[in-house]
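The complex is shown incomplete by one protein chain, all other protein chains being positioned as in the whole.
When the chains are written out, they are named A, B and C in that same order, and each has its own residue count from 1.
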Amino acid sequence: MATYILRRALGVLVVMFAVVSGMFLLLHVSPVSPVNQLAPQIAADPVARAAFEHAHGLDRPLVVQYGDYLGGLLTGDMGTSLYDGSDVADQVGRALPVSLELGFLAALLAGIPAVLLGTWSALRQGRTVDHVTRVVTVVAMSLPGYWLAVLLLVSVDDPDYLPSAGGFVRFAEDPVRNVQVLLLPALVLGLGAFAMVTRSLRGGLVEAYASDHVAFARAMGSSRTQVLRRVALRGAVVPTLTVAGVLIGGLLSGTVLVENVFQIPGLGQLMVTAFQRQDYQLALGGCVATAAIFLLLNLVVDLLYLVVDPRTRQGLARA
Amino acid sequence: MSAAKRAMTESQPEPQAAARDAVLGTGVEGEPSAAQADSAGPAVTLGDTAPETDRRAAQANGAGPAVTVGDVADERNHGVDPRVAPEADVHGAEGDGVGEAAVARIAAQAAAARDAVPAPGAGAGVSDARAAGGRVPVLAADQLRRYFPVPRQLGKRGPVQQVHAVEDVSFDVAAGEILAVVGESGCGKSTVARMLAGLTEPTVGRVLVDGAELPARRTPEQQRVVQLVTQNPRAAFNRRRGIRHALHQPLRVHGLAAGAREREAAAVETVRRVGLSEEHLDRMPRDLSGGELARLVLARALLVGPRVLVLDEPTASLDASVKATVVNLLLRLRDELGLAIVVITHEIDIARRLADRAAVMYLGRVVELGPAAEVLHAPRHPYARMLLASVPRPDPTRTGPALAADMAADGAGEVPSAVTPPSGCAFHPRCPLATQVCAQEVPEERMLGGVRVMCHHAEDAGTETGAETAVETAVDGSVSGSAAAR
Amino acid sequence: MATTLEPGAKPGTAAPPDTASDPSPGTGPNPVPRTALLRVRELSVTYPSARGAVPAVRGVSFEVRPGEVFGLVGESGSGKSSVCSAILGMLPDGARLDAEGVEFEGRDLARLRERELRPIRGRRIALVPQQPMTSLSPTTPIGRQLRWYLGERLDDPSVRETLASIGLAAVLDRGRDLPGAFSGGQLQRLVIAIAALAHEPALLLADEPTTTLDATVQAQVLKLLLTLREQLGLAVLYVSHDLAVVSQLCDRVGVMYGGRLVETAPVAELFGNPRHPYTRALISAMPAMTPDDRPLRPIPGSAEGANLLPGCPFAPRCAERVAACDTAMPATVRVGRTRVACHRVPDEEAK
Partner (left out) sequence: MPERPRLRARHLRHLGVAGWTGLVLVLLYLLVATVGRLHGSPTELVTLGPEAPSAAHPFGTDHLGRDLLARTAEGAWTSLWICLTSVGFAVVVGTAIGMTAGYRYGGRLDTLLMRGVETVQALPQFIFVMFVIGLMGTGDMHFGPVTVGNGLRVALAIGVGFVPYFARVARGATVVEMREDYVVNLRGLGVPAREIVFREVLVNVLPPVLGQAFLAMAIAVFAEGGLSFLGLGVPAPHPTLGNLVADAGGQILGDAWWYATLPGTVLVLGILGFNLLGEAYGERDRNRGTRFARSPRGGGTPAVPAVPPKATVTEETT
């Protein structure tokens, strides 16, 4: 068990390494040089350009730069922005908690109603609730968050209770205001996740209810709640865990767009701004951080599998 | 390999002749047409000795197996109505919708297929058998073993364990003979089937056809020689492909028919041979019943002109009333085509019906092998007896169902794991006759009146003759017990 | 529902329940009380499908007496398993159940609601399912599941002793393992033990409990069923497609075809003197019932669509068919201790 976790964690590190390498290489072989974009005057003058590149270590062999970057990452140094010379790690460190909080809030807002609705519609399979749930979730899955956000910006703007854009306040400064600010974005962000969890939970439950062991439990006179608690729910969580990878990805992607609309200084906005300014060092830092979170959360999901479905512990082979 | 001794039931035709007849395309049906003589002739005159020439001759005749349109027309002229389902009269070779053309064609295919096998010389044991008994084995399994690595548990260390799926299995089958391999699930019988068909590579051991080894990785030509029919006919066809596609495909792949029309003709003919009509070709597998699919799987296997059919549980998934159809069909195919057939089954009733010879497997080993009349009616090995005793018999004056459960030591009815098989004789933990030696030494094979038995106590365990009595005796001691239980 | 399918026949009147006039079921070990434990009358089950309602069970009547093993035999699609589900009130959603009555211990199960059925399930009628490998939750250790179903009885030494006596000591010792770690035979015995021991029900519904098992394991399971019947006085409704098994286990047998119960008889009677052509054909298609020198006699044609025929479901495949077979559903008549639904039988008996 412990060795398995260790092996998985090691695997995550390897993939992380591959991702960083891939992004770094892409960045440096890409046809757009940061220097060209950043300082056209300097780029035109070979001497000044060389001096600039030298100052930022860009004239060294790629391998050396790469090694340098990797070494820096290990010590928490992500380099400095070419745009304004700020420290990347510092900026990422400030943006990350904001995004995490937003994501967490969205997951919460999505998860709780999803569990209730998913269970309810599975128990009332084929009835009105079930049909309504299906329609609602398909529509919810199909509403692009950014569009919804724009609509909300246009329609809802109550600066006292539900401020829509700008005016972000950190949790440490004013928790209530902070949650107020984040509520609308989190709702928009969580909508898709809500739909997906509802559907997968419903599907898993329906499948579990059709299984032989639920039939046997019913034939033994087990009550509805006993069946749900003992046998069905566990079976239903597995498919939900399976879509969790997609869900996490969706939430992380969603933050980019939603933060942008609502002007929340999170990781997403950081990356978009960096790309728009062609501040590649900063963009790279943001991507590395996102990848790390993504892989970490996926690792957690994998380990949850072991808890929920002990068969994976014994059989091991997950095709 | 111990050359299994000849022991055929009386009703069997002389096998060598049957084989020859099959090749000739005569014997089963009346007069061969000129075309048949053409295509089948060289195979006989040249025989095994000059495969080179033979193959050329076969090619000259359109690779032998190709059916000319004339053949089909010929069959039509005989006034056979293709729609007559032959179930009504399955045993009669004539009048059930099968023309001579089909026999000749398949025989010629068989001849061509045999030529694809390397010239003999390797199989000394087989020639021995030929010299000794006159029964010519077509297919021989020679000390087959197959181990599979066990997937390791999470976080467990240590050496990789092995499942001893098949442990030293040897037997042979002659043309026109059916060998039944019986045993319970997990005894390795399906693995044997796959090794015979070249789908699983033996860890050790060889598969021989006509005394020559068939490698595990076979050329398409070699692959045709031994055909495997898997258990579930519904799964045996691609569910998104029509039956016509499924039957044309092997012909196309092996170049056995010149064009689409020839393929269609061959497919139609074979479909009729198994008692169906050409309209079945238009169907999708899901639109057919289990019995129809079972016959179509057989038809597909026959299309490539095999010499050996290996059937894995051919009737297990079928309803009682359909089983009989398939059993009768297999018997007819054996007689008409002189095929060597290996039937893997857990249904003793079916095996008794079909088999000329039978092998009983337990935990990867053949524990008893011999004429079906003895092995499936008066077995000597304690496991074989237990197995037979546990087969429910339709006996309204019943003696209770649990004969076998009584025979085994109390509560020890579990089949041991094939990962760590018991020492000595693998059956000893469940065996009522077991003594100390059973736990220590793997019993040697011994011959008891034409039956090969792997048991230390085979001689002691009742040598009564006569089919039923032995079983009854073996089982008698327990009847009282089970009656008491009731 | 059933009566519309049965023009001119009132089976209820043609063949009165045979308890009254059939005092001794013969082979059963106990003197059987006259009252039936379970009496199914004119049971019909209809499933919805894309092409309209499909009848799976049509007007089936039979009864199971206390302590008796009653076999329900039929090929796939004959409706035998639907009977089983209908008795427990566990038909799939959308299925329609019609019955004059499914009487059990003085109550009509067909009229009870889910809430009222629940205390009967497992307690008075227990089910032995077809698939032992999947009937226990695959993700929960076996010990905990035993606790679910047996509750405090699991600590009862006599229950433990019974479990050990049927070879389940190993299972008790390995309570932390998942069901997947045990063999099919062990699990089936375990499931039977759960069904029989949890509340000591009066009736056990066994829905093809040995279909997936090997011969030697099947023998063990059958023996276990008989032992439990002996020890606990259970009645068993044994559903199977295997005539041979049924012949060894059951006291009386009902043969189903195309949703109809075509023949019901004590087992010796059924094999010794089968009345319905289908029963005869089925018996003569069995390898063990045909002499070795004679070819097997398969039944021509196929059973598909038999449940939709207006007349006798077996008519298209029947060698003894008369004109009436295609149009009218034969009434169920009593001949000796056999009840049979065939147009030809009254003629024969008249001779």
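The criterion applied here is as follows: a contact is a pair of C-beta atoms (placed from the backbone, for glycine too) under 8 Å apart; a residue touches a chain by one contact, two chains touch by 3 or more.
Keep in mind it's a predicted model, so treat the numbers as computed, not measured.
Here one chain is not drawn; of C:V54, C:L117 or C:A169, the residue touching it is C:V54.
Set against the missing chain, the residues B:Q161, B:T203 or B:Q249 yield one that touches it, B:Q249. Summary of contacts with the chain left out: across C:E116, C:E304 or C:D326, the touching residue is C:E304. Residue B:Q227 is the one among B:Q227, B:T345 or B:S390 that touches the chain not shown. The missing chain lies against subunit B, touching residues 194, 197-199, 218, 220-221, 223-224, 227-232, 234-242, 249-250, 253-254, 282-284, 286-290, 292, 297, 300-301, 304, 316-317, 319.
If you put the missing chain back, the residues of subunit A touching it would be 15-16, 18-19, 22-23, 26-27, 30-32, 134, 138-139, 141-144, 146-147, 149-151, 153-154, 212, 248-250, 252-253, 256-257, 260-261, 271-272, 274-276, 278, 280, 283, 287, 290-291, 294-295, 319.
Basically, only the chains that are shown with their structure count from here on.
Counting C-beta pairs in contact, the chain pair with the largest number is B-C.
With chains reduced to the mean position of their C-alpha atoms, the one farthest from subunit A is B. Taking each chain's centre as the mean of its C-alpha atoms, subunit B lies 35 Å from subunit C. Centroids of subunit A and subunit B (each the mean of its C-alpha atoms) stand 58 Å apart. Residue positions of subunit A touching 2 or more other chains: 314-315. Against subunit C, in their complex, subunit B makes its touches with residues 11, 85, 87-88, 90-91, 184-185, 289, 291, 319-325, 327-328, 331, 346, 348-350, 352-353, 386-387, 389-398, 400-406, 408, 410-415, 482, 485-486.
Only residues 88, 90, 93-94, 118-123, 126-127, 129-131, 134-141, 148-149, 178, 180-181, 191, 194-195, 198-199 of subunit C touch subunit A when the two sit together in their complex.
The touching residues of subunit C, when paired with subunit B in their complex, are 29, 75-76, 164-167, 169-170, 183, 185-186, 214-220, 222-223, 226-227, 230, 241-245, 247-249, 267-268, 270-272, 281-283, 285-289, 292-293, 295-300, 302-304.
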